[in-house]
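Below you'll find the structure I mean.
Complex shown without one protein chain; remaining protein chains in place.
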Amino acid sequence: MTDQIEKLTNAQIAWRAAQDIADGAYVNLGIGFPEMVAKFQPEGREAVFHTENGVLGFGPAPAPGEEDWDLINAGKKAITLKPGAAFFHHADSFAMVRGGHLDVAILGAYEVAQTGDLANWSTGPKGVPAVGGAMDLVHGAKRVAVITEHVTKKGQPKLVERCSLPLTGVGCVTRVYTSLAVVDIEDGRFVLREKLAGLSFDDLQAQTGAELHRPGPVADLIVPEL
Amino acid sequence: MTDQIEKLTNAQIAWRAAQDIADGAYVNLGIGFPEMVAKFQPEGREAVFHTENGVLGFGPAPAPGEEDWDLINAGKKAITLKPGAAFFHHADSFAMVRGGHLDVAILGAYEVAQTGDLANWSTGPKGVPAVGGAMDLVHGAKRVAVITEHVTKKGQPKLVERCSLPLTGVGCVTRVYTSLAVVDIEDGRFVLREKLAGLSFDDLQAQTGAELHRPGPVADLIVPEL
Amino acid sequence: MDKTLPSLAEAVAGIEDGATVMIGGFGGSGAPIELIHALIDRYLATGHPKGLTIVNNNAGNGHVGIAAMIEQGMVAKMICSFPRSADPRVFTELYLSGKIELELVPQGTLAERIRAGGAGIPAFYTPTGYGTELANGKPVEEFDGKHYIRERWLKADVALIKAEIGDTMGNLTYRMAARNFAPLMATAAERTIVQVTKLVAPGGIDPEAVITPGLFVDGLVEVATPAQEEALNRAEAHHP
Partner (left out) sequence: MDKTLPSLAEAVAGIEDGATVMIGGFGGSGAPIELIHALIDRYLATGHPKGLTIVNNNAGNGHVGIAAMIEQGMVAKMICSFPRSADPRVFTELYLSGKIELELVPQGTLAERIRAGGAGIPAFYTPTGYGTELANGKPVEEFDGKHYIRERWLKADVALIKAEIGDTMGNLTYRMAARNFAPLMATAAERTIVQVTKLVAPGGIDPEAVITPGLFVDGLVEVATPAQEEALNRAEAHHP
């Protein structure tokens, strides 16, 4: 089982997701873990990053003490600008999102269903609900991908037949990068593309809440040294 | 009858309409005859003029030979800018219009009905139809006024019970400045406010296609020397 | 035409009990701290305005700005997308004890509803939220084989925003990501009040550079060295 093999770290998951981003792609990275994807752009490729609060073409965080708090991303973290950046207001920003002008959006997940349904904004009626731009982003990119641990901290599958938590969007996710595998969502089913070399299909299936299909070859998931 | 008294010229009608425009008002003047209203702003008042094609705060035409054809109004005539002008795109321009941010729109008319219906864009199925911004403008200002001859060239009333020509908008006009009178539209009826001093009420009524009401005093229409 | 107002106190004088107030800003960027604090000061001195509905992306952070309004008890309802922040305690406690109402709106829908309010568009269709609990009760329509929900415009009695340069006619520019909701809110409020960092005469802003044309603005007050909400919170400031 998983305990015996080394699953990918968050950084390694982010690295894997970054490999699928083409040079010049327009990309929105959800706040938190997905922001890490920006660090792993392959040599020679440069994506243009969009943030909901009205900046296109931003770069990494400034040095501590150099922050300008009028220049932040959707996670309210200080950012910098790259040449060719642009500012715009919130309606124009979400016109980019909702209008399908982003090439890729990469989001976190509580659960992803084999239908492409995503639950990533609410763990139920307790506490203060907060949605931000998540429900817009899932309808906002040509390709909506998720990066996530394969199972919850309690070992429950996050890839499921049907989401049990409140939905963020219906039928929106097309690829999931997990700590164990890369899974596409096609025609309402999970299609396994890559998995850790040391992990058997049956072990992976056992940690997955819906059937994994293998219509084509399954590659070994690269474990980068970061 | 009218032949015996001197009706207002177009310039005089435009002058009269200009007297009702407050200092600092945001105003759209329809293309053609209504554009003339801008010439007659009373001393000490300055309106800010809006044109559909994305300019706020424009001034009179430049001297011949000084035209810049990237700086035009909705009638495609060359204009100039006043200090405090702004450029914007067509959707923002019509957000100003449709959103009710203009104080006054002054339009021409083929017919105005006592219900406030306006017909000013089409004389019927012959020829090439063209609507421009007229249908937006009638829903676009806190006050939509019309300037017009009181009757057509053939002597037919232009103020009518019901428009016979294709409508531009329903229940949108609130005041009509004609060559003979100033008429408000209130609760589905024409209310006479001003008429030429030498014109009897009966003569005016005879040239009007719907009943003129007089719930209050009727002032003499000023005949300015221009 | 001169829309400048003599003081922050005058700028916030006309806001009434129960008003819906849109407040610019996303996190600390663009938050009109001085206008908000002037409004709090008025409330503390007079007991008004109270029972406000506040429209903002967030629901306050720390003990300044919108959080301070909530803390003082001026706010009956928040309309926002993300009522969490580094220190959301003020809102959280009132919300969990049922003392403040929350209308949660996806961020893009919030922006578009405000734009629609300003643009005379009473309703529009969006894919955002379809099939989720935030679509409950909203009309669903299919266009070209895809499902959308219908959302209504959002308007306000007053908008309080922060701009960078303003001329006396109300033309505005913004500073970087502080632009966010402000240009939209300026269009959707009956009365738009702006604090500008620099006030100039008409002609002082290039007509190409104007982001909010003056016709959307009703009053301006210059605050030459505005506080940044994020900086205040890092210093653990309180208002009052």
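All chains are identified by letter, namely A, B and C, in their written order; residue positions are counted from 1 within each chain.
Criterion: a contact is a pair of C-beta atoms (placed from the backbone, for glycine too) under 8 Å apart; a residue touches a chain by one contact, two chains touch by 3 or more.
If you're wondering where the values come from, they're calculated on a predicted model, not measured in any experiment.
J.: By the document's own contact criterion, which visible chains does the hidden chain reach in the full complex?
T.: A, B, C
J.: Out of A:G32, A:P60 or A:G99, which touches the unshown chain?
T.: Only one listed residue reaches the unshown chain, and that is A:G99.
J.: Just one of B:A11, B:L71 or B:I222 touches the chain that is missing; which is it?
T.: B:L71
J.: Considering the whole complex, not just the chains shown, which residues of chain B touch the missing one?
T.: Touch with the absent chain occurs at residues 51-55, 68-72, 76, 87-91, 93-94, 97-98, 117, 127-136, 139-140, 166-170.
J.: Quickly run down the residues of chain A that touch the omitted chain.
T.: 23-24, 26, 46, 48, 50, 56-57, 81-88, 91, 94-102, 139-140
J.: At which residues does chain C meet the chain that is not included here?
T.: 112, 116, 119-127, 141, 143-144, 146, 148, 152, 173-174, 176, 207-209
In this section, only the chains that are shown with their structure count from here on.
J.: Can you figure out the chain closest to the middle, judged by Cα centres?
T.: Chain nearest the centroid of all protein C-alpha atoms: C.
J.: Taking mean CA positions as centres, which chain lies farthest from chain C?
T.: B
J.: Cα centroid separation between chain B and chain C, in whole Å?
T.: One centre to the other, that is 36 Å.
J.: Please work out the Cα centroid separation of chain A and chain B, and write it as a whole number of Å.
T.: Chain centres of chain A and chain B, defined by C-alpha means, are spaced 56 Å apart.
J.: Going through chain C residue by residue, note those that touch at least 2 other chains and give them in order.
T.: Each of 115 in chain C touches at least two other chains.
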